[in-house]
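Okay, here's the structure, questions in a sec.
Complex shown without one protein chain; remaining protein chains in place.
So that you can tell them apart, the chains are marked A, B and C in the order they are listed, and the count of residues begins at 1 in each.
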Amino acid sequence: MNAAASDVRLLAAPFDPARELAAFTAAYPEAGGVVSFLGQVRAGDGVEALELRHYEPLTLPAMRALAERVRARWDLDALLVIHRSGVMEPGEPIVLVAAAARHRREAFAAADFAMDHLKSESWFWKREKSAGAWRWIEPREQDFQDIARWE
Amino acid sequence: MNAAASDVRLLAAPFDPARELAAFTAAYPEAGGVVSFLGQVRAGDGVEALELRHYEPLTLPAMRALAERVRARWDLDALLVIHRSGVMEPGEPIVLVAAAARHRREAFAAADFAMDHLKSESWFWKREKSAGAWRWIEPREQDFQDIARWE
Amino acid sequence: MGIKLVFLGRIEDVAGAGELTVPFAASIEAVLADLEPELARALREPRVKLAVNGILLRDTDAPVLRHGDEIAFLPPVSGG
Partner (left out) sequence: MGIKLVFLGRIEDVAGAGELTVPFAASIEAVLADLEPELARALREPRVKLAVNGILLRDTDAPVLRHGDEIAFLPPVSGG
């Protein structure tokens, strides 16, 4: 029913979001629009580093399953999901999601949905380093609210 | 109240969206997320070229006014709006909107709102060339529906 | 100096040109009255907005024109 291509990657090393997005966009000239979300480690919060830990047997399969759900729900030409793991510094990209679609509204909704579910359901555990000390980040109430928008 | 920076441009020549987006993202490392929309001339519809005409005294001032409204409505670190005019070929970028914000939801909403209003309110007249003949594009009912979502 | 008319979108096709300079007349109605009927009809359509010297007119505006003014005729903009 849905021939959209998905490109889902879990990377342990830095990536170049502009290059990834340019390649993605160029590959789907029949899509009228591409919506992307880039999340990066925020500078200026006193956070010296961020670490994302994953559990190999679950994390990537779950990301792929989410991509399938997104493709089934919206009429896309293609979906790109790239997520980092490991230690990152302020300004470094964490996640890039891009949805290419014939219609703008589908692309926005698909990228928005993918981000909400990636953030709240993905098998990533996050800790931050501030003043030299690492601290685990707990789940946020906001994420449950974000998810509830789609139900 | 809102110190967000806006970069609004109306260009008569091609631009490189990946380069623009990379520069924009790098300039706002304190933003946790950047949502972008890139619209390009669709390939594969039999459209040989697209032309966007504008009316100089109205088009750019209206784009700037829209950017002000977006900044006033959402808490952004920065907003980028680049729009082409003139003749474009399939695959060429038409419009790039990017919103950088501390919070993902603000960035998504701002970019989505900006696109809905750019498409339906901006002073652009569009014609397409198919089988060698140019044809003006009329307003779409979908655009009025898109706008109504925000009221 | 006359009055410069600017035609946008499909009105350009009706006018056969993107711009036209016509002899001075003191009101928009007087300018339209001197045009070819088909073009005048297209310009009077309710959905066509007008701008004088880059300022959009409200429906109730009936400005007194001056030599060298520019009137733009703006049909509904194209969709997404």
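One rule holds for everything that comes next: a residue touches a chain if its C-beta (ideal position, glycine included) is under 8 Å from a C-beta of that chain, and two chains touch if they have at least 3 such contacts.
Because the structure is a prediction, the values reported are computed rather than measured.
**Student:** As a test of the contact rule: which chains in view would the missing one touch?
**Tutor:** A
**Student:** Touch as defined at the start, partner being the missing chain; which of B:42, B:71, B:104 or B:127 qualifies?
**Tutor:** B:104
**Student:** For chain A, enumerate the residues touching the unshown chain of the complex.
**Tutor:** Output for chain A: 53, 55-58, 119-127, 136-140, 142-143, 146.
Convention: only the chains that are shown with their structure count from here on.
**Student:** Taking each chain's centre as the average of its Cα atoms, which chain lies closest to the overall Cα centroid?
**Tutor:** The chain sitting closest to the overall C-alpha centre is B.
**Student:** As a quick test, compute the distance in whole Å between the mean CA positions of chain B and chain C.
**Tutor:** One centre to the other, that is 28 Å.
**Student:** Chain B: which residues touch two or more other chains?
**Tutor:** Residues 119, 146 of chain B touch two or more partner chains.
**Student:** If a residue has to touch 2 or more other chains to count, which residues of chain C qualify?
**Tutor:** 80
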